[in-house]
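One structure follows; several queries about it will come next.
Here the complex is missing a single protein chain, while all its other protein chains stay put.
And then chain A:
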Amino acid sequence: MAGMHLLSDQGLRLDGRRANELRQIRCKLGVFSQPDGSAYLEQGNTKVLAAVYGPHEIRGSRTKSLHDKALVNCQYSMATFSTGERKRRPRGDRKSQEMSMHLRQALQAAIRVEVYPRSQIDIFVEVLQADGGNYCACVNAATLAIMDAGIPMKEYMVACTASLGNGDVPLVDISHLEENSGGPNLTVAALPLSGQVALMEMSQRFHLDHLPKVVECALQGCRDIHQILDQAVRRHIEVSGAVGWGIRPQVKL
C-alpha cells in the first residue's frame, strides 16, 4: 500500500521529524518597500514571498466592481528555478490558475471585504523554492502580507497539509517527497481560533474511518502555525511599529 514507508520503526519520517511535527517556519513581515504589505515565509525548504497592493481603485473593467465589497484578486506564480525540473511557464498554466483561484477563495473568507466597497485588493505570491506544501506556505505568507498592509481580517487564515503514514498514522505538514510517495494528501485552510474551515482539498484515497483523525491533525497543524505567525506579527509591530511608515533608515555598510 502506498505510504507504507513514510514512517520508520522509531516513528521518524524521511527528514527526521516525528508524525506530528511541523517543518521549521521562518517568516518576516515588511520585506519590500514598493507594496503596501509584504511578507517572506519559509516552511522547511519551501520559500515563498507575498506582496499586497491595496485597497485601491478597481483597475481594468469597472463592471467588475462590487457595490458592497472589495474585489480580491490573487496571482500565484512559481519562479522557473523553483522546482527540480525547470518550470517553463511561471504562471498562466492550469495548475497556477487553479492555485490562484483557491488562494482567492480562502483569503476572501478571512478578509473583511465589506469595509472597502468598490475597491480592489491585489495579492501576489511568488514561490522561490518549492518543496511541498506550496499552497499552504502561500496562504500563510499572504495572511502575513495582508496584516502588514493593515487590511482588517476576521482572523488569521492558516493552511496546513496532512497525510497518512503506514496506513493509519496521521502525518502533518508533508514535504515534496512525501507528497509524491503516493500516500493521501489533505490540504486544509482554516480560521484556527474559531475552527472554521474555508478550503479543504484531498487527493489519493483512504478509508472513511481515518478521515476525522487526519482532518484533526491538519487543524492542529493550523493552530500550531497560527501561534508561530502570531508571534512573528507581534514581534514585527514591536520592532518597527514605532518607526515612521514607509521610511526605512539607510544604514551605510
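Quick notes
Keep in mind that, in the parts below, a residue touches a chain if its C-beta (ideal position, glycine included) is under 8 Å from a C-beta of that chain, and two chains touch if they have at least 3 such contacts; residues count from 1.
Here is the rule we go by: contacts and distances are computed from a predicted model.
Only one of "Very-long-chain (3R)-3-hydroxyacyl-CoA dehydratase", "Metaxin", "Ribosomal RNA-processing protein 43" or "GPI-anchor transamidase component GPAA1" fits the UniProt record of the hidden chain, and that name is "Ribosomal RNA-processing protein 43".
Although one chain is not drawn, the whole complex shows that of A:10, A:33 or A:61 it is A:33 that touches it.
From the options A:43, A:82 or A:161, the residue with contact to the chain not on display is A:82.
The hidden chain makes contact, of the residues A:126, A:148, A:173 or A:224, with A:126.
Here the missing chain is touched by one residue of A:17, A:47 or A:102, and it is A:47.
Although one chain is not drawn, the whole complex shows that of A:5, A:59 or A:112 it is A:59 that touches it.
Where chain A meets the omitted chain, the residues involved are 31-35, 38, 45, 47, 49-51, 53, 59, 75, 77, 79-84, 86, 90-91, 122, 124-126, 128-131, 248, 250-253.
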